[in-house]
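One protein chain is absent from this view; the other protein chains keep their places.
Up next is subunit A:
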Amino acid sequence: MRFIAITSCALMLGAGAPAFAQATLATVQERGMLNCQVGLPTPGFYALADDGTWSGIDVDMCRAVSAAIFGDPDMVEYQSVTSAVRFTSLANSESDMLSRTTTWTAVRDTQLGLDFTAVNFYDGQGFLVPADSGITSALELDGATICVLTGTTTELNLADYFRANGMSFTPVTNENVNVLVETYLGGGCDAYTNDKSGLAARRSAFPDPSAHIILPETVSKEPLGPVVRQGDDAWANLVRWVIYGMMNAEELGVTSENVAEMTASADPNIARLLGTEGNIGEGLGLSADFMVNVLTAVGNYGEVYERHIGVNTPIGIPRDGTLNALWTEGGIMYAPPFR
């Protein structure tokens, strides 16, 4: 009996004690690689090209962290994992961080041993319907058949929204987006629901994109951002401040192109950001000029956005006037000051 008690204590300590483990930054530096978890390929966020390279707004978060630590954005091992095992894979230390359109929720933050660092994209769930259906508002969808992805918050939000508005619906579920889209296009459901960014991306690949409209209602809040394991605050700080640094850089007008000139800037805010004044990097375990590396390699937040999901990309999600614009331009992208 005593043996069992001791063994189980030892097991519990071993399983649930990340605080005793080596600091993540040290592990990453020792390994020489950042294990960054992304999801199954998704255009714009973590896209896999036919030459085997990963790109996207979430991938750039991994590259930025890699550039901050190693001065090289390509010291990243991308782990493409299904959403079902994403948190387990982080919990058992296989991934150092996950950057894969993961919604920040209370339960995830408090009960799954996760630490959400910062929001790099504000999404919200919407509905896509054929334009000729005459539907102009989600409130007209009573009794509709709706295609929805299983195992995501999308499915739960859908049920909540319909219940709150006293409407009924018939779900058509699948775990493969392509299957759902084919079902929708084949007339198998009246509407397709997903995060609006996803709806826009999918619609761009329809035979006739103009024949489908995204309804104006946003039925959920989906703040998406990189996540780290709970219990290593220094590591969470590092990831968080790399992202905030990229947002501050945009606010201050520092881009990947002008970063070299900007190091000579007299603006104290820019000097602090680029490490020519003060040493913010030290508190993160990084060199003073870590943001120079990040900005040279990856660019500021606005550059990343426009490169992967902005209006000039096939995905084409406009930024102006949305939540994702900087706070100075009517959005809510507001990074705490870099000082």
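What we mean here is this: a contact is a pair of C-beta atoms (placed from the backbone, for glycine too) under 8 Å apart; a residue touches a chain by one contact, two chains touch by 3 or more; residues count from 1.
One rule holds for everything that comes next: contacts and distances are computed from a predicted model.
> Would you mind picking the UniProt name of the chain not drawn here, from "Amino acid ABC transporter membrane protein 2 (PAAT family)", "Transketolase", "Peptide/nickel transport system permease protein" or "Heme lyase CcmF/NrfE family subunit"?
Per the UniProt record, that chain is "Amino acid ABC transporter membrane protein 2 (PAAT family)".
> Among A:Leu25, A:Ala47 or A:Leu158, which one touches the chain that has been omitted from the display?
Checking each option in A:Leu25, A:Ala47 or A:Leu158, the one touching the absent chain turns out to be A:Ala47.
> For the full complex, which residue in A:Ala201, A:Leu215, A:Ala236 or A:Val294 touches the chain that was left out?
A:Ala201
> So one chain is hidden, and I want to know which residue out of A:Leu215, A:Ile270, A:Ile315 or A:Met333 touches that hidden chain in the complete assembly.
Of all options in A:Leu215, A:Ile270, A:Ile315 or A:Met333, contact with the hidden chain holds for A:Ile315.
> Please identify, in ascending order, the residues of subunit A that touch the omitted chain?
14-15, 21-22, 40-44, 47-52, 77-82, 84-85, 88-89, 91-94, 176, 178-179, 181-182, 185, 201-202, 204-207, 313-315
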